[in-house]
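The structure appears below as structure tokens.
Every protein chain except one is present and positioned as in the full complex.
When the chains are written out, they are named A and B in that same order, and each has its own residue count from 1.
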Amino acid sequence: MAEITLTQVGKQFGDVVAVHPLDLKIADGSFTVLVGPSGCGKTTTLRMLAGLETSTAGTIHIGDRDVTALDPKDRNVAMVFQNFALYPHLDVQRNIGFGLEARRVPRAEIRAKVKEAAELLDMEGLLPRKPGALSGGQQQRVAIARAIVREPEVFLFDEPLSNLDAKLRVETRTELLRLQRQLSATMVYVTHDQEEAMILADELIVMDKGRVQQAGSPIDVYRHPINEFVARFIGSPEINMFDGELRDGQFTSELADLPLPDVREGPVRLGVRPDDVRRASELRDEHAVGHLRAHVEVVEILGAAAVVYLRTGGRELRAVVGEGEVDDIQEGHEIEVAFDRRRLHAFDPATGERLGA
Amino acid sequence: MKAGEQGLKQTVTGAPERLGRLLVMPLLAILGAVLIYPVLFTARVSVQDYRLNALDQVEFIGTEHYASLITNATFINALRNTAVFVVTAVTLELILGLALALAVQRLGPTRDGVRSILLMPMFVTPIAVGLIFRFLLNQQLGLIPPLLDLFGFRIDFFGPDLALLSLALIDVWQWTPLMFLMMLAGLESLPKAPFEAARVDGASTWFTFRRVTLPLLRPAIIIAVVIRMLDALRVFEYVFAITRGGPGQTTDTIQYLIYRVGFQFFRLGEASAMAYVLVAFVLVLVAVLIWLTRKGESA
Partner (left out) sequence: MSRTKEPSPVTSRSVRSRLFTALRLGFVVLAVIAVLVPFLWLVASSLKPAPALSAGPFEPFRPQLGWWRDVLASDVRVSLVRSAVVGLVTVGISVVAGSLGGYAISRFGTGGRTLRFGVLSGQMIPPAVLVIPLFLIAFQFGLNDSLPAVIAAHLTFVLPLTTWFLIGFFDAVPREYEEQARVDGYTRFQAFWKVVLPQVRPGIGAAAIFGFILSWNDLFYALILAGGQARTLPVAIAGFNTFRGVELGEMSVAILLSAVPVLIASFFVQRRLIQGLGAGGLKG
């Protein structure tokens, strides 16, 4: 396993810059997730790591090797593709062993390693079958086994779960984590699903428009988004944002007025996550700011929690409440809510940059 | 083929069926007249002593023609020449066509233009191609022999040793483009993902070709080879244009022999029998094709 260093790595297609030169350090043995909307450059970055795309700028190091000029096959990486990319004419056994065969590993050794990988993924029974006879989840396992068996320095995943149905996605997600811990593998994972990213990542790298917006642990990125994009992209339901003016430490807006220290004067965009919008009665007085009465429009019951869509001052406000609170909240009625002052986010409306703490 | 299969499964009686039958009638009528009836006609002629210059003496002779063919040295020679021609030409066309398809597939913007140029030979009428090469390879008037002279080679292209091979090479010039086209279509229809996986998995170019490209291309190759073989069996124009079966009988091919026997000697009964033997070979080829594709599917 190895540490990965990208130094000023960028990719340009003609005039279009897909990835602006970026610096990344991926720790050995970590599960790093690149997340962002379509077209943000995450897949391109992954493919440059793999060697499937040549970078137009910068250098890539795996361990202490400079792999920038190397073909994928010389980089000692393994990749799991979104559409599995299994060899349709080979059975599972030979699919998994393909990379080893290509490197002239003796047949007995191949058979042993394939068996080992299959056992790890609980799929020995599938070995004689062909990809056409497998379900999506099973095909994905084969793709993962194929990667494992090569004992690479780095595992690369390109949205491997997007072709699976929801329940399977959750199951496979957990298995991937278990696998990574078991193998102490360095894994780089690309997804557009922020929930998946949050669950899987040791280190989260949020990308947009070809640039890294923020890198950090999931909880750090969640609690301290560095700009408006990250604040909106991470966290579901989406963060509530409203504009106002900050004067003399007081934030005034159409929606609510509240004190906001440590932020410069001028126009401010305030962000409050739905889970930080609470029933006024649930918050301790010293934590609650911005009290307002809001009209309950829709209550979505998720089970352990519920999303409440409120309307106040002509605007929508999203709140998340626990299952125990749901009985008191009825659609069509009004409730009193407040914000948790410890969890406010302030952004510059013009640049999107975070203001203050 | 979703729509088509729906049609096959449909068991609706009434309007669609009747309408279908009505629509198909012109097609069946014409095919019946120009295809089915003549095929049966030839079968009948083949068991008769049918000579155009002795039409009053036509009589039924059963399998006499067929029996005599077994010991007919000229016929056997023609079969052998045709077989050599077909195997040589089609093998070369497959190798060259596949190589060209692989090479052209990776060309960038020039691809369409290059492809158009490479396809040109197959659109020229074969008799013209035969005549062109007859002259191109001619010692006095041609292009190739003077070029070879520069290097000190003197090759008699249409002498007894090389004539059949030269004709095969002409076939290669004209029909490799078709093989190239079919291979290109086959290559483009392959899924891209496994090839990327192979790149990351560590397979060299040759390994990928041998273990991924070729196996996936197998059905297309089989069909292409059979299509070309069926066509090559009918080689006539090149022989007619250049060698007329000679020197000696080294380039006497089946279709040319049938032409000679049937339309120069007018022994139509005998020619019909020969034609039917050719049909037998075609049927065997097609049966092999079906068997090979079935084997590939179930494996």
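Heads up, the rule we're going with is that a residue touches a chain if its C-beta (ideal position, glycine included) is under 8 Å from a C-beta of that chain, and two chains touch if they have at least 3 such contacts.
Here the structure is a predicted model, which is why all the values come from computation and not from measurement.
For the options B:Phe41, B:Phe153 or B:Trp291, the residue in contact with the chain missing from this view is B:Phe41.
Residues of subunit B in contact with the chain left out of this view: 1-4, 6-10, 16-17, 19-24, 26-28, 30-31, 33-35, 37-39, 41-42, 45, 96, 99-100, 102-104, 106-107, 114-121, 123-128, 131-133, 135-136, 140-143, 146, 173, 177, 181-182, 184-186, 188-189, 205, 219-220, 223-224, 230, 233-234, 236-237, 240-241, 254-255, 258-259, 262-263, 268, 271-272, 274-276, 278-279, 282, 286.
Assume only the chains that are shown with their structure count from here on.
Interface of subunit A with subunit B (complex): residues 50-52, 71-74, 77-79, 81, 83-90, 98-99, 101-103, 146, 150, 156.
Partner subunit A is touched in their complex by these residues of subunit B: 191, 193-194, 196-204, 207, 211-212, 215-216.
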